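In what follows, a structure is listed as structure tokens, so that the remarks can point back to it.
Omission of a single protein chain aside, the complex is shown with its protein chains in their original locations.
Up next is subunit A:
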Amino acid sequence: MSEVLVLVDHVDGDVKKVTYELLSAARRLGEPSAVVVAAPGTAAKVRESLGRYGAAKVYAVESDDAVNYLVTPKVDALATIAGTASPAAILISATIEGKEVAGRLAARLGSGLLVDVVDIDEDGTGTQSIFGGAFVVKSKVNTGTPIITVRPGGVEATEAEGAAAEESVEISVDTAKATKVTGREQIVGGDRPELTEASVVVSGGRGVGSAESFDVVEKLADSLGAAVGASRAAVDSGYYPHQFQVGQTGKTVSPQLYIALGISGAIQHRAGMQTSKTIIAVNKDNEAPIFEIADFGVVGDLFNVAPQLTEEVAKRKG
């Protein structure tokens, strides 16, 4: 069976959930090989968890340069391994950086690219949800090794045993053409999951009314172990930071459960959350368009409904 390369998405050796989703998707196409581009010693730490999701091999591409330069070390690593392994496909998470890595890799290898797929068939056909989920498109690569970026939350992660045999690979970074990363600041999101990775997202809109009142959104999110999101209207009004914006000019999320509080549901917003599995909406205006796509809607004041829901969730958790 051919190898399928999966670029491990991690932060300082903490493997992100999307990596397990990529490994699960890769098993449909062949035998998954995880590629760890990181500081020395990282692969040894993560190989067991990669094996649990079916990684037969773990390529360790480890050096200080691998971490201290932007994007290109990952492209170099994947291009080098692709040269020897002749993989059936290369899977990368559809994050901002993942899309850049995939784009450059495809340009370098002369391979076709599928961006932001939400599903993959055994023959390599990718399903994309575009125009904010209004259209479903099936595409296929017709040139070279298919390079596919997969949207976090798009494919379900399922466990399967893999040998996770470690193999180290050397790359040399051409520093003259590379960009040095001189410092990093992780997002200060406290203990909340990352927005695009979360299985539950609670978002607030204009109806929340102020930055202080966003507390009511955060409390519900915390009771559910959810990420907090915000509509563009809420961000533009200064209620919540831009990095949490869900919608066309913000993040696209696809969680199991999306709860919209005081969000009218403009196309701009719906484009970023329409592929959520279940949508709950609370809004005072019974004509708010969000209700057209909500599986369960409550017409009422979010300041009454959300705290009550928070309490009910807490009660059930004991």
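Going forward, a residue touches a chain if its C-beta (ideal position, glycine included) is under 8 Å from a C-beta of that chain, and two chains touch if they have at least 3 such contacts; residues count from 1.
Rule of thumb we're sticking to: contacts and distances are computed from a predicted model.
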- Query: Can you pick, from "Rieske family ferredoxin", "ABC transporter permease", "Electron transfer flavoprotein subunit beta" or "(2Fe-2S)-binding protein", the UniProt name of the chain not shown?
  - Reply: "Electron transfer flavoprotein subunit beta"
- Task: Looking beyond the chains shown, say which of A:19, A:196 or A:264 touches the absent one.
- Result: A:196
- Task: Quick one: say which of A:85, A:224, A:246 or A:263 touches the chain that got left out.
- Result: A:224
- Mind pulling the subunit A residues that touch the left-out chain? 11, 70-72, 75, 94-97, 99-104, 106-108, 110-116, 125, 128-144, 146, 176-187, 194-196, 200, 224, 242-243, 248-252, 256-257, 259, 267-268, 274, 278-280, 282, 286, 291-301, 304-313, 316
